[in-house]
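Note that one protein chain of the assembly has been removed; the remaining protein chains are unaltered in position.
Coming up: subunit A.
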Amino acid sequence: MSIVTLQLGQSGNQIGFEVFDALFSDSHCSQGLCSKRENEAYQASCKERFFSEEENGVPIARAVLVDMEPKVINQTLSKASQSGRWKYGQRSCFCQKQGSGNNWAYGYSVHGPRHAESIMNLIQKEVEKCDSLSGFFIVMSMAGGTGSGLGAFITRNLQDQYSNSLKMNHIIWPYGTGEVIVQNYNSILTLSHLYRSSDALLVHENDALHKICAKLMNIKQISFRDINQVLAHQLGSVFQPTYSEEGSSHYRRNPLGDLMENLVSHPEFKLLGVRNIPQMSEHSLAYSTFTWAGLLKHLRQMLISNAKMEEGIDWQVRPPLSGAPTPGKMPVNKNPHFNKSLANLVILRGKEVHSADLGGFKDPALYTSWLGPDNAFNMWKTQRAFNKYEKSAALVSNSQFLVKPLDMIVGKAWNMFASKAYIHQYTKFGIEEEDFLDSFTLLEQVVASYRNL
């Protein structure tokens, strides 16, 4: 089954390009550590999911590119076609002349209704090229105006028009210290709207990706391209083909469905995060070897302590002891930093993958009481290595990991809202104070729900 990707705004388009490039490079990589036949099956599966074929053999990304001003799309299209290996469809773009001005209200109330029809038509054309549709992957940022506002509008349209298809929104969580001054307003409006119309929100935080670039990749002058490439690597390790079960002989067919079935079982809990291990520069990769035991131990602790990468992990954080506390005594393990999970999915790729022991992830102490590890935990194992990493593990998790960042954004937006600063820019385009209040209410609910897991 295929995934149709919707790249929205500057962020969405810049990232989308890196993701397709990473997927393509990996599927054509010679160091798959598997048989030729295996590799071909992998390539074919990747292709079915993400690329369609053109007459002269150059694969075309299953994507629709949308932006309200032309510069980024032009750049994205030319970068893709310059590579010569894959490209975007000639008529898969929708562009306007003037951007959304970082104004969520403009993206949602002006651009949305004005251009929804054209955009939905493009999406329909892309859907028709698929033999079978797994769903939609919408790449967008929360901080700006187009990705966020128009993104929210289009997602709602997708819900109406393709009510049987799955939608996953990939959201860029902006740096804590501003890229955009009104980013907190734009973020709360985006999140609250998406929570109602999307099936899952897969979040990547700029701050986390930045640290990975600095500490693990050792990049001195970090550019957005570097950040996007780390992101693309993480997404690739999740979305590239995997086997369905132990001993299965074919790749999973429904990437989005399988992902969501495991991870998003309750409509109140839709926030997903990705962790990947190991992550390093290609240069260092050549000199490194790992054991599954070591990798999984680190990955588990990254989950428990809410670490974004394998360096600087806090090993003191432990899950609470299972069983009821002795009456009259306080529970011995009070762990304010413990990151409780609702559901986890571990994806392993590479050498000797069958020997990997994931017992640590099946510990009931990691999960909420109302969903035991039998339902909450899943694993997918694939021999074919990813992106030249002899062994790599990805963790997609529905956990408390975003509680603090979300709480922070809501808090800052609330403070700003109390002073009424910038509100006139939103009411100008039909987003009233009530809409803000609705968003605040919904998100406080989400924060509370996750806190009480």
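Points worth noting:
We adopt the following convention: contacts are C-beta pairs under 8 Å (C-beta built on N, C-alpha and C of every residue); 3 or more make two chains touch, one makes a residue touch a chain; residues count from 1.
To be clear about the criterion, contacts and distances are computed from a predicted model.
Entry comment: the absent subunit's protein name, as recorded by UniProt, is "Tubulin epsilon chain", drawn from "U6 snRNA-associated Sm-like protein LSm3", "GPI-anchor transamidase component GPAA1", "Tubulin epsilon chain" or "Cytochrome c oxidase subunit 2". When the whole complex is considered, the residue among A:Ala44, A:Ile181, A:Ala293 or A:Leu321 that touches the unshown chain is A:Ile181.
Note on the undisplayed chain: of the listed residues A:Leu6, A:Val72, A:Leu150 or A:Met260, the one touching it is A:Val72.
The set of subunit A residues touching the chain not shown comprises 10, 14, 69-72, 75, 97-103, 145, 175-182, 210, 213-214, 219-225, 227, 410-412, 414-416, 418-422, 424-425, 440-441, 444-445, 448-449, 452.
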